[in-house]
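What follows is a short report on a single structure.
Removed from the display is one protein chain of the complex; every other protein chain stays in position.
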Amino acid sequence: MIVVMKQDATRAQITNVTARIERLGCRVHLSEGEERTIIGVIGNGRPLDREQIERMDGVERAVPILRPFKLASREFHPQDTVVMVNGVPIGGRQVVVMAGPCAVESHDQLLETARAVKKAGALVLRGGAFKPRTSPYSFQGLGEEGLRLLAKARDETGLPIVTEVMAPQAVPLVTTYADILQVGARNMQNYVLLHAVGEAQRPVLLKRGMMSTIEELLMAAEYILSHGNDRVILCERGIRTFETYTRNTLDISAVPLLKQLSHLPVVVDPSHGTGKWELVEPVSRAAVAAGADGLLIEVHHRPEEALSDGAQSLKPARFAALMQGLRPVAEAVGRTL
Amino acid sequence: MIVVMKQDATRAQITNVTARIERLGCRVHLSEGEERTIIGVIGNGRPLDREQIERMDGVERAVPILRPFKLASREFHPQDTVVMVNGVPIGGRQVVVMAGPCAVESHDQLLETARAVKKAGALVLRGGAFKPRTSPYSFQGLGEEGLRLLAKARDETGLPIVTEVMAPQAVPLVTTYADILQVGARNMQNYVLLHAVGEAQRPVLLKRGMMSTIEELLMAAEYILSHGNDRVILCERGIRTFETYTRNTLDISAVPLLKQLSHLPVVVDPSHGTGKWELVEPVSRAAVAAGADGLLIEVHHRPEEALSDGAQSLKPARFAALMQGLRPVAEAVGRTL
Amino acid sequence: MIVVMKQDATRAQITNVTARIERLGCRVHLSEGEERTIIGVIGNGRPLDREQIERMDGVERAVPILRPFKLASREFHPQDTVVMVNGVPIGGRQVVVMAGPCAVESHDQLLETARAVKKAGALVLRGGAFKPRTSPYSFQGLGEEGLRLLAKARDETGLPIVTEVMAPQAVPLVTTYADILQVGARNMQNYVLLHAVGEAQRPVLLKRGMMSTIEELLMAAEYILSHGNDRVILCERGIRTFETYTRNTLDISAVPLLKQLSHLPVVVDPSHGTGKWELVEPVSRAAVAAGADGLLIEVHHRPEEALSDGAQSLKPARFAALMQGLRPVAEAVGRTL
Partner (left out) sequence: MIVVMKQDATRAQITNVTARIERLGCRVHLSEGEERTIIGVIGNGRPLDREQIERMDGVERAVPILRPFKLASREFHPQDTVVMVNGVPIGGRQVVVMAGPCAVESHDQLLETARAVKKAGALVLRGGAFKPRTSPYSFQGLGEEGLRLLAKARDETGLPIVTEVMAPQAVPLVTTYADILQVGARNMQNYVLLHAVGEAQRPVLLKRGMMSTIEELLMAAEYILSHGNDRVILCERGIRTFETYTRNTLDISAVPLLKQLSHLPVVVDPSHGTGKWELVEPVSRAAVAAGADGLLIEVHHRPEEALSDGAQSLKPARFAALMQGLRPVAEAVGRTL
């Protein structure tokens, strides 16, 4: 950390700051410039609290130098992490497509979709049993019944399943059924939930909050990793901006950036990322071209009857066409599909 | 809802849409323009699902006309709601200042601060026992021990207490101690938690998410109200923007806007809203001038030693000065302090 | 346009509104619902002023139905526009890469770069002679001397040149030298400049403002088109968001969306869009996979000596590698490079 003193900081204030830093177990390097004094903090490996320093008299700013995440960082773990899910490697050479309906609605709806996405090449089945909805009057999911239907679909198709868990107390239940626990965007900073999935024995798909920075996403992953679960898959799903023609603004640069900063696999959700089915195909291609390890795509047999997020769901035929068009893009960047 | 058909929509597509709307129990009003057909939906009181309609063939857009919140709306409940907290009315003529440390750290720290803020005119004591922190390595709060210290401070000062609850399973515990349950910004869309506080027998202070629209804040209030708890206090605490000189951008217009749209009391948190103690006083004045029913202010005896958010905490002397300066502003807009 | 009346609108207010709409040459379609009256406006082809209607007594909201742009819309001009620049077609099957230094600094710097990018496959040379800089103390460009150097580089390499014009009165001068006039992001709503380039006899590359919506970009194009210049190339270059790890957030969905809404060619600037040279290659691939008609890339022989924006510039060798890797991606989506 670098501490910038105010122009009119007194000698006593400077001494106070350096004394405090030394009490915290760090060494100090003083630069006295024409205009102000700069204090370099030479750390002992543990992050200092920036705010504590910034509140001291005479301090103008404290500038952190090190990234605040550690277990999630590529510096700490240089090799790519590959998360194995029932034999499907996520984060390897193969791009893994996870597809299925936004919400599980019925046995037939789910099975029909599961078979269709499997045939088109999806390797994981997605489907929501517990649904976070902006309105208390919207369909909230089938709950445990939805989990049972997902498990049945897995039995029949062999596809592992990813589904959302919304509350810490539901983690044991969802873990009984799911192969991957999904933490939704609205819960990315629900620390009690992060703690709970950090102790679960299941891979976690962690979605970026719609107004979370890349650093905050990696800090959320750090919560999970620091509680002992090292099978975390990061998911870019669009952030909130001023643009209204799309539901969210998919941050395509996040894909290569996360791959540089972290060793964890990165998947992209073009369905939520755009909110419009017409954009899902071109944005899926873009994600794979940018280096994504996988995709999360909403597919529904009758999107116009879907109980949630139909506007962004593809029909099975379009999904199959998407997969077809995606294959050459994956190969163009040295991946398989 | 208004349904705008595409320019090239066929007669059959239009008939399909009107038939569906009628099946949903609504009536239809058709306007056939030069360029396209517009379908007016005359509702039956229940909100239609916009997306279901938008996915139908031939539909360009569906435009909702009614606000999606109801119990929280002023149309539903024209009079101001006044929430009583141990004899302190929130939402009445008096501006209620809630003050105290960001986190409860020790008996002495809390008591000293509690006495100081009471003396300066605060009517409610704030303090966090469970702290949501971006980093898993930061101080996470004292937990139940913190709640006990808060209760002790209430006993000694007579000030009711407001403190955050972070998880649904903690609601019974926190309810045992707290006079107001606070739902933090990061949990504003934690629907399981909203459900739980909706069933609690305590007033709820609901903070606007840093990424949430005013409509989403009111929908979160609607969750609580619809589960039977009508004692909800809304809190504007700044939203996330591109500006970096302040921690958040306090949305001052939200105060009069929320008062127009809703009957619920509105308080402002200038400490988180700005992130800088130097800005807390002028922004507090602005909030009261704009019509806020209360303020939530961080006060700490030694901000430079605070275990969280010290950069935005006032020392007791400055807080007393703030209260002094606030009184004429409150009076200038017909309130008391 | 749809006019939603307030719940308590009087009969007289409704009559007033319909009378006014009819005076403006439109027809009216009245829907009287349980809760409120909705007035459908059947237009005469010219856009109505939404605000004029919204200010009338009894009106709650007026909702525009038609997009406000016309000449730029695909409905108006269904075929793709292909802009010819000295024999190079922009908007056709071939992806056109425009490359060169951010700022023209010297004869040698420009020539060396121009030859390198041509050899790697670029078809247009970019370079700034007039530079918009946040600080008055930064390098502002070589001015007309820079234009002369660009023209010389065109003579020697045969590459047409694109360069920015910052002021209306400079349009004639820049037109003398440039093959494409660039309007920068900060000037996207400089209407006097849009007017001036609309009257120039040169193709225009119009960059999206860093905080402009897609609709505003198309309205800026509409300014140029409506002044008689139909050779407009749209450029996505990243928007401003709360994320700080990248300089801007490149809006990848804007590419397919603009292609759907408009007939104009769309190019992407991954250099400004990310601000980091390490991200330029993956984001270039993403842009082409998403359907971009071209790319605008900064290349500099010695980025660490560049007088502006070096952090996002590629060295010629990396640019050549980028082009190599881009070719299979272009082919994977049915394009050539």
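Per-chain numbering from 1; labels A, B and C assigned in written order.
Throughout what follows, a contact is a pair of C-beta atoms (placed from the backbone, for glycine too) under 8 Å apart; a residue touches a chain by one contact, two chains touch by 3 or more.
It should be emphasised that the depicted structure is a prediction, and the values quoted were computed from it without experimental measurement.
Although one chain is not drawn, the whole complex shows that of B:G25, B:P172 or B:P282 it is B:P282 that touches it. Between the chain not shown and the residues B:Q79, B:Q201 or B:T244, the one that touches is B:T244.
Contact with the chain that does not appear here is found for just one residue of C:A12, C:M84 or C:V192, C:V192.
For the chain left out of this panel, the touching residue among B:A12, B:M84, B:A317 or B:A332 is B:A332. Hidden from this view is one chain, which touches chain B at 211, 213-215, 239, 241-246, 249-253, 255-257, 260, 273-274, 278-279, 282-283, 285-291, 325, 328-329, 331-333.
Although one chain is not drawn, its touching partners on chain C can still be listed: residues 46-47, 49, 51-52, 54-57, 68, 132-138, 140, 166-170, 186-187, 189-193, 209-212, 216, 219, 222-223, 226-227, 240, 303-306, 308-311, 313.
One chain is missing from the display, and on chain A it is touched by residues 2, 4, 7, 29, 31, 33-36, 38, 40, 42-45, 61, 63, 65-66, 75, 211, 240-242, 244.
Here is the rule we use: only the chains that are shown with their structure count from here on.
One simple way to say how far apart two chains are is to compare their mean CA positions; for chain B and chain C this gives 38 Å.
In whole angstrom, the spacing between the mean C-alpha positions of chain A and chain B is 26.
Counting partner chains per residue, chain C shows two or more touched chains at residues 211, 241-242, 244.
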